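The other protein chains are all here in position, but one chain of the complex has been omitted.
Coming up: chain A.
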């Protein structure tokens, strides 16, 4: 962080919020399966993946608070912002749907974040590189786990294949947003702090193609991809999620364990 110009610090803060929000919101979504998964092993696996993501969110928010320099903590950032102030991708706030939707969403996100963190390991920002070094290994694991389920369901029974095809149709609308660029990503890519998301598309396509070829699935053509999450424009589902996530802090402000 030391040595970054004020403009760069502002961009870095914005990026840390985006990444932190992606991890927190998806981590929360995944944790909603706890006690409801179709089998005991998945009841353990899903909260484990949620824990990885929430752990990453904590590191990112803590660092965001330091970069911002206004004394905000990880808890302030997670619990005391409104939906319009959240910067997460629309993909990660999508409701869990059935197990096929959940696993495909996990695969899509992990297949993006694994190369993202891998590139960030070489960041000129040492703290971000450190967070990336841990997260990249966890994301590789998520790709593997979710990928195996997508294959098992896509290449499974008529019923499971139908569910997986439905998930591919629905979530296809939220893929392009991951690779979106703007002034924030451009500034950080130019400074060698974070990768250009658009450049990661071939990596993502390769992973998805590898899984889809075994799962008898095809990527759909999407005419009008959905965007807006990075600018705080979310679907109504995020509001419901935040109502649950933030309930304690909203009801008892300043509550401590």
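Operating definition for what follows: contacts are C-beta pairs under 8 Å (C-beta built on N, C-alpha and C of every residue); 3 or more make two chains touch, one makes a residue touch a chain; residues count from 1.
Keep in mind that, in the parts below, contacts and distances are computed from a predicted model.
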{"item": "Among \"1,2-phenylacetyl-CoA epoxidase subunit PaaD\", \"Energy-coupling factor transporter transmembrane protein EcfT\", \"Peptide/nickel transport system permease protein\" or \"Ferredoxin, 2Fe-2S\", UniProt-listed name of the chain not shown", "value": "\"1,2-phenylacetyl-CoA epoxidase subunit PaaD\""}
{"item": "Identified contact with the non-displayed chain, of A:80, A:161 or A:210", "value": "A:210"}
{"item": "Which residue of A:137, A:162, A:218 or A:240 touches the chain not shown here", "value": "A:137"}
{"item": "Full-complex contact with the absent chain, from A:59, A:106 or A:226", "value": "A:59"}
{"item": "Option from A:18, A:87, A:101 or A:118 whose C-beta touches the chain left out", "value": "A:118"}
{"item": "Absent-chain interface as seen on chain A, which is shown", "value": "27, 41, 44-45, 48-56, 58-59, 114, 118, 126-127, 129-131, 133-138, 140-141, 143-145, 147-148, 207, 210"}
